[in-house]
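We show some of the complex, not the whole, and keep each chain where it was.
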Amino acid sequence: MTSTVTSTTAAAPAVPRGLTGVVPPVCTPLTPDLEVDVPSLLRLVDFQLAGGVDGLFVLGSSSEVAFLPDRHRATVVDAVVRHVAGQVPVLVGAIDMTTLRVLDHAHRAVRAGCAGIVVTAPFYTRTHPAEVELHLRRIAEQCQTPVYAYDLPVSVHTRLDPQMVLRLAAEGVLAGLKDSTGDDAGLRDLLTARNDAGLSTFSVLTGSELTVDNALRMGADGVVPGLGNVDPHGYATLYRHAVAGEWDLAAREQERLLRLMRIVHVGSSARMGRGSSALGAFKAALQLRGVIDHAVTAPPQIQLDAAEIDAVRRTLVATGLL
Amino acid sequence: MTSTVTSTTAAAPAVPRGLTGVVPPVCTPLTPDLEVDVPSLLRLVDFQLAGGVDGLFVLGSSSEVAFLPDRHRATVVDAVVRHVAGQVPVLVGAIDMTTLRVLDHAHRAVRAGCAGIVVTAPFYTRTHPAEVELHLRRIAEQCQTPVYAYDLPVSVHTRLDPQMVLRLAAEGVLAGLKDSTGDDAGLRDLLTARNDAGLSTFSVLTGSELTVDNALRMGADGVVPGLGNVDPHGYATLYRHAVAGEWDLAAREQERLLRLMRIVHVGSSARMGRGSSALGAFKAALQLRGVIDHAVTAPPQIQLDAAEIDAVRRTLVATGLL
């Protein structure tokens, strides 16, 4: 695990403060024997870059970070950072239960040359707001890289306190926030408070891929769309429309992407969890579009069957992607 | 991380099937600079053995497994397995989010010579009963060691389906269950079904350290008491009384231990989470009893202050331990 990541970065990371635009959480293609399929991964990265994305986020939820052993994590970070070679910033998820474990992941990512790390509150263990704050401070102190807080209550089972987020933003502890709460009212409240505090370089990115136009109108800096794996061009288009103030065009593109998003429901809920269905559908779509070689997801996820994959195909056709 | 654990086991592991008695989840003493304090750890192990325990469980919740980086996990397993040298079975928690990550921990534990591994359902990721079952089957298939399922909804946020547990018990996939649900009615239902199915070698251990006498009366095979770190003699006494059918004596001992357990509440809930308070109290008690050198817990846990530690001391005095 260690030899691949101790190499120093091949290129100076792009400045991550003030990160904006479309930053997809890159899927991790696997081979049938559950190794990282690096050629497919690099094709996926190229597909994203060709689609016009502004950054990449590896080892997030859509990357199956929770399913990847450390050696796979290292392979992904190393391969992507080298391949991107500074064209866009590469953020890396340092997803683990508590501080020391997160620091191990973070140090490896920094050594590999990432442009920033993304961390959640502690999970599995019961926690407390004072401990969440200590956790984020300790990580930022010990990593010489921008730290983005990741608010993902569906996985972490707690939410970040917005007052704490703003306090750490003001002190420069945090460089940004990925908000995957799905709570757009809370997002607006945070954005307003951020702007009132003059913290304009604190990047707030939404993880809600179906209300991106709304988030951008409210002042969010960008989006981290899982669905962007399948259609990076769509999200880049949506973002360009938004920047140009063409909100009706943005909304129309967002609605097309909403229809595309329905692929996440193809997997039977009698047979599998919602994660298996969603990640399986993203990978099936990427395979159908010719970007990656295999749609396999890591255990214990259940694989989509032929009928379910065919439902993905029909949606791709209906939304103009096949 | 790897070199310390690849050594083969020093002693044949005790047979873990049909595991019974008191199997404390061993705390992990740390130094002030957050390394594993191995001398303290081994003194703690000796203290447990002298207390009369029937097995040891390292890398469980009371061991701060969620807080320990992999190199600490390896150090703990290696040191304890060598030191115990087969006197009692040593179970090892392979606690991580999903299958491949758990397998990495499990393989290291097996190579180190553990007598069995303890695994939860997937967490952090959303899951499904079919995926939980696949997860446990895959792990058991790929590890040549007994697998104990660990039902800990407070951390994992789902519960194990008892029908699935019994099915995997009948097929020999699982060697036992650690039930930390706190649901003694569910435990009784499971024990009755187990007995009806003639699965008497399937070990059911309760993690509810305040109702051990009840669990044993209902047919549980043993207990995994976090509080056993502080008073292994107490739990061993309780267990001996139970085996002898001296239920009034068992209840009296359990009540003394219940009063001791109140140390877990010493930490101010305004300053820290319940885990920080409980694990801090266990370690403070062990330091006060002269077993370990430092009461420090791993970040981001908040440390007990002097007044809180004094409250631990008073409870130890009141329950006859100081």
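Order as written gives the chain letters A and B; numbering starts at 1 within each chain.
FYI, contacts are C-beta pairs under 8 Å (C-beta built on N, C-alpha and C of every residue); 3 or more make two chains touch, one makes a residue touch a chain.
Not measured: the values here are computed from a predicted model.
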* To do: Going from the 2 copies shown, figure out how many the entire complex holds in this file.
  => 4
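The rule is simple: only the chains that are shown with their structure count from here on.
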* To do: Could you please state the distance in Å, as a whole number, between where the Cα atoms of subunit A are centred and where those of subunit B are centred?
  => 35
* Please give the residue numbers of subunit A that touch subunit B in the complex, ascending. => 1, 34, 61, 66-70, 72, 95, 97-101, 103-104, 122-128, 130-132, 134-135, 138, 154-157, 269, 271-276, 298-302
